[in-house]
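Removed: one protein chain of the complex. Kept in place: all other protein chains.
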Amino acid sequence: MSSTQQMRGTTKWALNLNAVLVYLFFYAPIFLLVVYSFSNDNLVGRWGGFTFNWYREFAANDEVQTALSVSIKVAIISTLVSVVLGTLAALALERATFRGQRIFDALLYLPIIIPDVTMAVMMLLFFTQGINLLDSWFGIRLSKGVTTVTLSHIAFSISFVSIVVRARLDGMNQKLEEAAQDLYASRLQAFRYVTLPQIMPGIAGGALLALTLSLDDVVITQFVAGPGSTTLPVYVFGLIRRGVSPLINAVSVVMLAISVSLVLLSLILQRTRSGADAA
Amino acid sequence: MVSTQAAQAEQTSVESAEQATVEFEAKAIRQASRRGFLMALPAYGYLVLFFAIPLMIVVVYSFATRTSSGGTALSGWNLDAYRKLGEPIVRDILFRSIWIALLTTVLCLIIAYPFSYYLATRSERVRNVLLVFVMIPFWSNFLVRNYAWRVLLGNDGPVSQVTSAIGLGETRILFTPLAVIIGLVYGFLPFMILPLYAAIERIDWRLVEASRDLYASGFESFRRVVLPLSMPGVVAGSILVFVPSLGAYVTPEILGGAKTTLLGSYVVVQFLTARNWPVGASLSFVLMSVMLVTTLIYFRSGGRTL
Partner (left out) sequence: MTETTEKCSVPAVGITGITKRFGDVVAVDNIDLSIADGEFFALLGPSGCGKTTTLRMIGGLDFPTEGSLRIFGDEVGTLPPNKRPVNTVFQNYALFPHMNVLENVGFGLKMQKVNKSDIAARSRQALDMVQLGHLAERRPTQLSGGQQQRVALARALVNEPKVLLLDEPLGALDLKLRQEMQLELKTLQRELGITFVFVTHDQEEALTMSDRIAVMDSGKLLQVAEPEAIYERPANRFVADFIGNTNLLEGTVADSTTVVLANGSRVEASSDHAAGTKVAVSLRPERAYCHEVGGAPSAHSTIDGKIRGTTYLGNAVVYRVALDWMELDVREENRPGMAKFEQWQEVTVSWDPSAVAVVAD
């Protein structure tokens, strides 16, 4: 890149330094957190020798384990549902024209740009109102719980999945589908043998994104969770607000490990995919 | 004659169709349209039920009345909740939130621009590796990343240990606006880097060479070529940082103190503690409107990606 070669010494030096500092800024806190999670000291930020104690406590703590299993359950169900709905929506928007398309397009964008807090408020009022109505009209007694949390997570995940799948559909040569039909494939076969394999990386990416978002969410879940449906982030958030403890260090590192493995998984998926296409 | 029959027999394998008519074409278009609608329907229905209707309920609630017991009466519609937003307490929180969000955005821009420029001018191999290391924090758990700073900035935490070791005394950053800003910058910096990088990477570097050929100095060609061409990235990044900063809840709760209540926290308090739902509803509606308007302005001004 010629501009780099032409950059003067000081500019170049400053850019390099800035880059180093940015990476330090990104990784130092995470690194230290991991280190302190193995520290044998009751203060969260002090090194007191190596120990696995906090992880043992993590494994033994029933509340943490319950929260973790709720999180995983909610994440998996909401991901499955939102992947199906989001992919269908993406196909409809990219490959068809229908009445109300523009409104749908706009509606699909809203959950992405809406602030977490507003969405949380919306879901809270909706479920409170809905539960009251069901009770007074039909006498059905429901309460907030895992179901309301999952329903809320699906509501924001659909949009993210559909955006990722749409990008993939948009980048796909539409002639491929025509070619399949020209070669005697029915509409359904063309989808199954050509479109689906082509957009699979997008669907996988969307699924990983939905998983990540579900495992990340605090605010919305906090509003719609009932007794017994506390997810891990909400539980940890509650703990932090009451005061820090080395146990939280260990739980945080586990959560971090989960999300980093999801990122790496999606990157590897992307790489093998593009590798197969290009090599 | 025999061969003609053979030809005809062969042709029966092809289903014979009608001649094309305007009506047939219209029917085909209608069918395609219905197919599209049916595919969109599950997501469409879901979002109407679990998003559009909840949104309307928020609007309705913002005009309702808070009863003395802390409940909400869906009658006696009024603008009290919106009037309350003009009161000094709320106004202070509003201004503080905007100020902190703006500062966060500017800081992100200052840090991210040279960094993105650096990224975009690496060779492709190096660039891809460096990008992966931006993506990892970008996708890592937000709560955990904020918590890491809580550990770092704590009174006996490593930062304080270092400063007292070198004789600067203990630092007391935690629970101040500074801590909140650090947390927000930390959380949202990747939102600034990625669009900026995308914009700078797209620039045709022959334009820079052309400007140098036309007597621009290195700085001049940056100012008159690179900077204007990367403007879409600057705008997109700024919106992506400003919008969530303004509505931030987790970061100020973890890193901020009692004196740094921001909009997000205030809304949550209205719902979960103070039980003044109309005020909470009106405030979250205002918050959403700000974001919508910002986003619309961005799209109208030719922005494409968010």
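Residue numbering begins at 1 within each chain, and the chains themselves are lettered A and B in the order written.
Here, a residue touches a chain if its C-beta (ideal position, glycine included) is under 8 Å from a C-beta of that chain, and two chains touch if they have at least 3 such contacts.
Everything quoted here is computed from the prediction, not taken from an experiment.
> Of the residues A:Ala19, A:Leu151, A:Val194 or A:Val234, which one touches the chain left out of the display?
A:Val194
> Even though one chain is hidden, which residues of chain B still touch it in the full complex?
Output for chain B: 1-4, 7, 11, 13-22, 24-25, 28.
> Which residue numbers on chain A touch the omitted chain?
173, 175-176, 178-187, 189, 193-194, 197-198, 276-279
Basically, only the chains that are shown with their structure count from here on.
> Distance-wise, how many Å sit between the C-alpha centres of chain A and chain B, to the nearest whole number?
14
> In their complex, what parts of chain B are in touch with chain A?
It is residues 32-37, 39-40, 42-44, 46-48, 50-55, 57-58, 61, 111, 114-115, 117-119, 121-123, 130, 132-137, 139-145, 147-152, 154, 156-158, 161, 186, 189, 205, 208-209, 212, 218, 243-244, 246-247, 249-250, 253-254, 263-264, 267-268, 271-272, 277, 280-281, 284-285, 287-288, 291-292, 295, 306 of chain B that touch chain A.
> Once bound in the complex, which stretches of chain A touch chain B?
1-4, 6-8, 11, 14-16, 18-19, 22-23, 25-27, 29-30, 32-33, 36, 43-46, 84-86, 88-89, 91-93, 95-101, 104, 107-108, 110-118, 120-126, 129, 151-152, 154-155, 158-159, 162, 212, 215-216, 218-219, 222-223, 233, 236-237, 240-241, 244, 248-249, 252-253, 255-256, 258-260, 262-264, 266-267
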